[in-house]
Each structure stands twice: as C-alpha cells, then as structure tokens.
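To start, I am sharing the structure in question, which I have written as structure tokens.
All protein chains but one are shown in place.
We just call them A and B in the order they show up, numbering each chain from 1.
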Amino acid sequence: MLGLNKTDSKFLLIVILLTLFTPFLMQPFAADSGLDQFNGGYPDLMQKVAIFGIFAVGFNILFGLTGYLSFGHAAFLGMGSYAAVWMFKLLTMNVIPAILLSMIVSGLLAVIIGYISLRRSGIYFSILTLAFAQMCYKMAYSVLTPITNGETGLQLSLSDPRILDGATESTSLPVTNIFGLAMNSSYKLEALNRVFTFNVGFYFCAVIAIIAFYIAIRLFRSPFGMMLRAVKSNQTRMNYMGLNTKPYTLAAFVISGMYAGLAGGLLAAMDPLAGADRMLWTASGEVVIMTILGGAGTLMGPVLGAGVIKYLENIFSKINESVLHSWFHWLPDGLEEVVVWVFARFTGEGWHLTLGLTFMLVVTFLPGGLVEGIKRLKKLTKRGGKPKDKLDAPDPEHTPTPSKHVV
Amino acid sequence: MDAILLQILNGLDKGSAYALIALGLTLIFGTLGVVNFAHGAIFMIGAFCAVTLSRLLSLSFETIDPTKTDFLGNPATIKTPYVEAWFGPEFGSAMIDWAVPLAILFSIPVMIAVGFIMERGLIKHFYKRPHADQILVTFGLAIVLQEVIKYFYGANPISTPAPEVFKGSFDFGVMFGFDPNAIIYPYWRMVYFLFAAVVIGAVFSFLRFTTFGMVVRAGMADRETVGLLGIDIDRRFTIMFGLAAAVAGMAGVMYAPILSPNYHMGMDFLVLSFVVVVVGGMGSLPGAVAAGFLLGILESFASMNEVKSILPGIDQIVIYVVAIIILLTRPRGLMGKRGVMEE
Partner (left out) sequence: MSNSLLTRRGLLKTSAVAGAGLALPTIFTSGARAFTNDPTGGTVTLGFNVPQSGAYADEGADELRAYELAVEHLNGGGDGGMLNTFSSKALEGNGILGKKVEYVTGDTQTKSDAARASAKSMIEKDGAVMITGGSSSGVAIAVQGLCQEAGVIFMAGLTHSNDTTGKDKKANGFRHFFNAYMSAAALAPVLKNLYGTDRTAYHLTADYSWGWTQEESIAAATEAMGWKTAEKVRTPLGAGDFSSYIAPVLNSGADVLVLNHYGGDMVNSLTNAVQFGLRDKQVNGKNFEIVVPLYSRLMARGAGKNVAGIHGSTNWHWSLQDDASKAFVKSFGTKYGFPPSQAAHTVYCQTLLYADAVARGGSFNPCSVAEALEGFEFDGLGNGKTLYRADDHQCFKDVLVVRGKENPTSEFDLLEVVEVTPAAQVTYDADHPMFAGGALGACNPGA
C-alpha cells in the first residue's frame, strides 16, 4: 500500500487508527470515577501531542538516521511559529498559507545553519547548533522585539491588515480556520458517562501528523535513508569511497528543520501566539529528550516520548493537594496526611520530580527507550498473540506509575 | 582606557568562574567521555553548601520576649544562635559572618562524597552507553537534584553574604594615576580570582606532578592499554569524578556571595559551561581554562556602552558568536584533541 511493504502498511494503519481514535483513547475514565483527573482528551493536549509528535519524528530523521545530535532545533520551531503568526496578521486567517510559509522559512534557516554547522561533527556540531539557536532566542527576546513582540510573544490584533480576509467590523479577534472551518470548533459527544471532544484543530494536526509520519517511513526505507545510516556507522569510510556525504546530511538537516517549522506553524495555527520561549535551549533539549525517551532511531519512539512528556507536563502539574485529599479522604486521618504528603512531592508543583525520575528509570532499565519496553511487553504476551500491543503505550494511564513512588 | 582596564578586571573575574566550572566539566566530559548534564547541578549544590553551613551556624534557640510583639500581635520570640551562646556573642557572630569561607572546608568532603555516589551509583553503568543515554540520565538526575533543593530551600534566591571584612571595593585607578573611582573593584571578587587561580594551579600540578595524575593522563589517552597493564583505572576515574565535583562545588561556594544561590542556577550555567568546554577543545584542560577567561573577558567588553551603541544587543549573544567563529576557524576548538567526541 502506498509503496510500503506489508509490515509497514500494517504499522501505518495502526498509527492512523490510533490517531483517529485519540479522543476516545485519551478519555478512558468516567467523569465521576475520581480518576477523571488523568483524562487527557481535551483539544489542547491532543493537539500538543500530535504537534510535538511531528517535531520529534522530524528530529529523529536527523538524529536517528545520521547520528548528528542537534541542540538547536527549537530555533526552527520558533521560526515556524513567527512566520505563521505574521501570515495570520498580514494575509489571511486560513492556516494553509501560514503553514506553508512556516515550512519554507524554517527550511531556509535550516539551510544556513545546517550548511555552517555540518562542517563539524560530534559535540562540535551540537554546540554550533546550540549557539545558533540561543542567538535566535536572545535576539527574539530583546533586540528584535518589533518583529517578535519579545517577552509576551507575537499576537494578533484587531488592527492587522489581513489583506485576503477583507475588512470586518468585528470587535473580537478572528480565529484561525481552514476554508471557513474554525480550528477551535469542536463536537462533543456525551456517552458512557464520558465527554468525548472531537476538535477540528486536532484532526487537522492528526492528518498532517499521519502524512508526516508516512513520509518519515518512506524516508527510513529509501536508499537515501540507507545512505544516512551509512553516515552514522562510518562517515570516514564513506568519504574514502569517494562519496561526498555532506549533501545527504544537509538534506536530512533541512528536512528535519522543515518538520520543526511545520510543528511551529501548527502550534501557531492552533493558538495564534508565538513566544520566544519556543526557541530557548530547554525547548531544543525537550525534543532531544522526547526522542531518546521514546527510542531514538525508531519510528514510533519519538511520538511516544512526545506524548509522555506533554502528558506529564499538563496532567501531573494540575494535581494539587486538594485533589489528593479528595482521592484519599477514605484513609484514616493521620495516614491520609502522610499519603497526601508523599504524593504531593510528585504532583502539582513537584511534577518536575516525576519527570526527572521517569527519565532516569526509563533510560536505566529500558535502554532503547519506551519502544524497547513495548517490545518486551510484546515478548511477554506473545503467547497470547495480542496484535494490539502498540495500543498500550499511548494510553496515558500506563505512563504514570504511582505505585513506585509509595515504596 | 580606564573603561577597558575596568572591563578586563571584570572579565578576569567572570572568566575565573567560567574556567572553574569548565575545568570540572572537562575532567568528566572531556576525559571520561561522559556527557554530564548534572554538572550544573553539582555547582548549584556547592553553592547550597554555603547556604547550609550559614544556616547551621545560625541555628537558634528561641526565647519569648513579652515586651515585643510579632506580626499577629502575639509575644515575639527572640532567636539566639547556639554558636553565640556557646562561644560568646562576638566569636559566635564572627563565625556566622565567615560562613562562606568556612563552607569551603565543609564542601570538600560533601562534594567528593556526592561525586563518588554519582559515579558509583549511576554514571559507572553508562560509560559504555551512547551519549544520548548519558544525556537523558544525567538530565533526569539534574532535575531530581534541583527539586530536592527546591523542597528544602524554596525557589527564591537566598542571600549569602561574604564576610564584612571584604565589603566595599579597592580603587585600582588611583594606583595608576587615573581619577578616583575610575577603576574600582570589590575585595570579594579579588578573593574569588585568587581562589580560582589557586584551585586551577592545584589541579594542574596534581595531574602533572603526581604518579596518580600520570596514570590518569595515561588512562585518558588510552584506557585499554592502561587497563591491560594491570592498573585499576576505574577506581582512579571514580576519584577523578569526586575531584571534578569538588572543584565545581568549591566554585559554587565562593560564588554564592556574588550570585545569591537559587535552585535553578545550575541550569543557567549548564549551557554556558558546555560552550566553554567545547570552545576550549574536547579533552584539553588548558583549553577549558583559556576558553573560560577568553569568553569572560569578551563578554565584559561586549557589555560596554560604547560597543552596545554600535551593535545593539551584542552582549546578549557575544558568547555564541565567539563560539561559532572559533569552532569554524579551529575545527577542534582552541586546544582540542583529535578524535575526542567527534563522532
């Protein structure tokens, strides 16, 4: 199917199904079950998972295939966002031109940064990309404020020209749309004591994510992908054979930069604000972490990593002590205090601790990332012959492991 | 002219901080080949050694003073530090005043222990793993260390003053015939610079002139051969890790009066220290020190008003601009060795 072999087709099909049914999968708990805090099926989080999935898949094309570790990919993400918001301000609220422009602009930036940085390899390459990204961030935050609106981030305003949309008398800001269909409109289905939200923006991201994922599979399986893997295993040998590897690595760098730009453009399309923080080194680090956490060099790994980190960030940070008290109110008073205290270290303001521990545990016990964990699970359940194993990981309730913290 | 001299002084001081951090990082990163994202956290823990000691010395017993009231109108409690009660008020308050220099003694064993535990408990298992795994595990460790500190000390910076004696600044300008106040420099920063020079000198002589240092240098050059010679290089690398942690920790202790410690100061220094180490060249200790001073001085120059009026915002990015220029003109940084972390 579509130029893929049988295994890959099956894989892609599973990914498509998973993506399309995300609103169900991320809403596993009933509203009154007490665990509904763990539900992640609201538009913003679903969109973020899809978008950062694209970002991480793109990053993996460079890192997973060629082994070049870029520490500056956030620059392309931020650049994509700024380009998209400017498109919304100047041209039209339709997301298509904005996303195209964000890919083109970050692609161009990637050509420049990649051409210079790829003259070095190893850690020297990483630091060069880091230096470029930090320069972009620092400038965007301060000196370039007229273009980027600095600290606050670039926002829409009523006085923007928006040439194609024509003048409106509205006193409220227009919303991003695709040919009139607003990104933020949702259909809510109340069933099984759960509210499932089907959001236009999410499905738009999901379709693009599937296309991006498909392209990544094709790249991984193509002769071009083979060439990149060869670069990873031994670049010197390639050079001795008379092959100039630079065009290949540069192409990989630019492609992954465009993926990042696409992700940035989509972020802006879902929520038209572009902040300089998107270019900070921690944002570059985040995508590196996502990729490694999920499993570098694998197709599904980066998406898993992105999902886990965004889930932790958005769900764990919101579990405050009063929520914990409502969970454990059935315990005897003294014990309740103790249990709530222990849990409070890992949730709410302590969510970073959970994040750090997750990194350490995963990398120590699952070399190869979360994908490795799935493989092991698969081995364990192989006798049962459950083909749906890939369903397990994106399912959010498998990620947090509160039982470990109690011990 | 006086402005330039002034900025050279500032740059030396900034540079000595950068050099100290980079020195510790190079010992681990450039020689053991471990990408240690927890190095900033070690620096931060060093600074909190100073905070902890000053808190320990100020531990107080409380007496109720009925003549005064606290903010709720209840009788106020008066705190008297134990050290003042034990050693007399004068000597006691002098001890509290000298908490930061005293913390050096306190920090060395603590930091070596931290280094040992980190290496034996965690890093040891990652020597043969890909750099990506090392990044993830040390980054996770850094977050955990940060959160632990945040739990005990809060998120706000904590004032950790230098002893009263070092208050104020010295007027260099008058010595060289400039106007008064043209080139002033705080006493504590001079202490910091001298301290950094001593530590850097000590580390270099340790590696150069002791048998231990010779073996370690041999191990850096060719770990396998040294191992084949029957030398337990692993144990020595553990000691190196402890040493690196102690250097970073002492840098943190002495920096506390300049930068009030907070729990995320390590992350703020992390990126910078990696840039310094790589600009210096992987695996080169002199390179790291030289790069530290170079970047410190250039950063100070870039913050001069005369420079900023020509290139607005240059002080924000000068370090990165210099890093790019150096890495493009010198493939392995200032003094990097061929083949170290180039893959």
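Definition applied: contacts are C-beta pairs under 8 Å (C-beta built on N, C-alpha and C of every residue); 3 or more make two chains touch, one makes a residue touch a chain.
None of these values were measured; they are calculated from a predicted model.
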{"item": "Listed residues B:L56, B:I158, B:A197 or B:L328, member touching the removed chain", "value": "B:I158"}
{"item": "Contacts of subunit A with the absent chain, listed as residue ranges", "value": "1-2, 39, 42-45, 48, 138, 141-143, 145, 149-153, 155, 157-159, 171-175, 177-182, 184-188, 197, 271, 273, 275, 277-278, 313-314, 317-318, 320, 322, 348-349, 351-352"}
{"item": "Residues of subunit B (touch criterion as defined above) contacting the omitted chain", "value": "2-3, 6-7, 9-11, 13-14, 17, 68, 70-72, 76, 150, 154-162, 167-169, 179, 181-182, 184-186, 188-189, 257-260, 262, 264-265, 268, 299-300, 303-305, 308, 313, 315-316"}
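The rule we apply is simple: only the chains that are shown with their structure count from here on.
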{"item": "Complex contacts: residues of subunit A adjacent to subunit B", "value": "63, 67, 69, 116, 119-124, 127-128, 130-132, 134-135, 138-139, 142-143, 281-282, 285, 288-289, 292-293, 296, 345, 350, 352-353, 355-360, 362-364, 367"}
{"item": "In the complex, subunit B residues that touch subunit A", "value": "35, 122, 125, 129, 131-133, 135-137, 139-144, 146-147, 151, 267, 271, 274-275, 278-279, 282, 312-313, 316-317, 319-321, 323-324, 327-328, 331-333, 341-343"}
